[in-house]
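Single-structure report; data block below.
Removed: one protein chain of the complex. Kept in place: all other protein chains.
And then chain A:
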Amino acid sequence: MESINAVDKELDRVLGKFTALKNHGLRTVGDLETQLLSLKNELQSAPPESKLTFGQISILSQVMTKVKEATSRIATEHRELHGTVSKVGKSIDKNFVPDYDSVVSDKEFRTDEKMKILDKVICNHFFRSGQVEVGEELAKEAGLAFDVKSKEPFQEINQILEHLKGGNVQSALAWCDRHKDKLHEMGSSLEFKLHRLCFISLIQEGPSRQKDALTYARIYLPKFAGTHQKEFQSLMATLLYVSHGMDQSPYRHLLDPFLWADVSETFMRDACTLLGLSIDSPLAVCVNAGCVTLPALLSIKQVMMQRQVQGMWTSKDELPIEVDLGTKCRFHSIFACPILRQQSTESNPPTRLVCGHAISKDALARLSNSRQVKFKCPYCPMEQNPADARQIYF
């Protein structure tokens, strides 16, 4: 944040000075212009044969010198501003990193094959996030043959999302109807949420629609009485407030516009689970993770350079530091042996000792030199046979 403020300060300075100089310059030149015009008119109004009077000549020369002075002054001031401008540049250089070559190789995605894969990834991302036209344009430009079928479900989903944004739940309800078996299996509350929104908007329209609200409730809501009992009861109670409006009622939380965003998200989530896909575009997740990681890598690289440790990291290595991305980005179980402090791999899986403590296979081998002799668990006083330890799977 301080970097942003520092550059911002310099920028403001530049903007201020430039605007001031611009206005001043324009004003001065404007004055001179009027002066010259008036002189010109004066000279023109005089008869063509008459010679210039002495006074007129001196005025002329005065004006000439003034013009010269003004122009040179403006030019010097402009040049001086160059200093302020370069300060902005220096501030940016000091506070922001120009390139990442020290931590990520720039040759990585250069091969044709990788470029093609990258194009496909970007294209899929566009289809996923509803930017369908952009995706199609990219497919055209990059010469990608995309499966028409693969983007169909996304088109439908995105269309429904658009409708939901506009407050229209009909297409979403139609979709729910088509997939109601699977949704029921998942235990999804999507349909209930949609009907609830409809009902509330009917109530909001006041006593004139009271009958419509009741009919709506009678047709669509009873099946939720069992599964969403408490919510159902609150909805029915809102009927009390038809005439006065719900703003003052204890149920005003049902008016919250957040409910619309929530129903959009629920729809997205359920639709993706139905299709067996991840909820967020994988590219977006990756890029966001990278944005958190890159600054950390840059600072550690700086430290490494200072201590004369060099070399780029390859696939045989791990990154030098741990970056915590939060629980949302944990997709796999990671077991780190508490004794050897290494990640478990296929050849070094985690094992559970009889006492319940989990260590890696290599650590177990080290603790017990042969397979028969009893050894003591490092974390509790239980003695046990190494053969009794079980390999575990997460």
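Of note:
As a working rule, a residue touches a chain if its C-beta (ideal position, glycine included) is under 8 Å from a C-beta of that chain, and two chains touch if they have at least 3 such contacts; residues count from 1.
Throughout what follows, contacts and distances are computed from a predicted model.
One subunit of the complex is not drawn; among "E3 ubiquitin-protein transferase MAEA", "Exosome complex component RRP43", "AP complex subunit sigma" or "BPL/LPL catalytic domain-containing protein", its UniProt record names it "E3 ubiquitin-protein transferase MAEA".
Only one of the listed residues, A:155, A:215, A:299 or A:391, touches the absent chain: A:391. For chain A, the residues in touch with the chain missing from this view are 1, 4, 7-8, 11-12, 14-15, 18-19, 21-22, 25-26, 29-30, 32-33, 36, 67, 71, 74, 78, 85, 88, 98-101, 103-106, 108-109, 114-115, 117-122, 124, 129, 131, 133-134, 137-138, 140-142, 261, 276-279, 282-294, 297, 313-323, 325, 327, 329-336, 338, 341, 343, 345-346, 352, 355-358, 379, 390-394.
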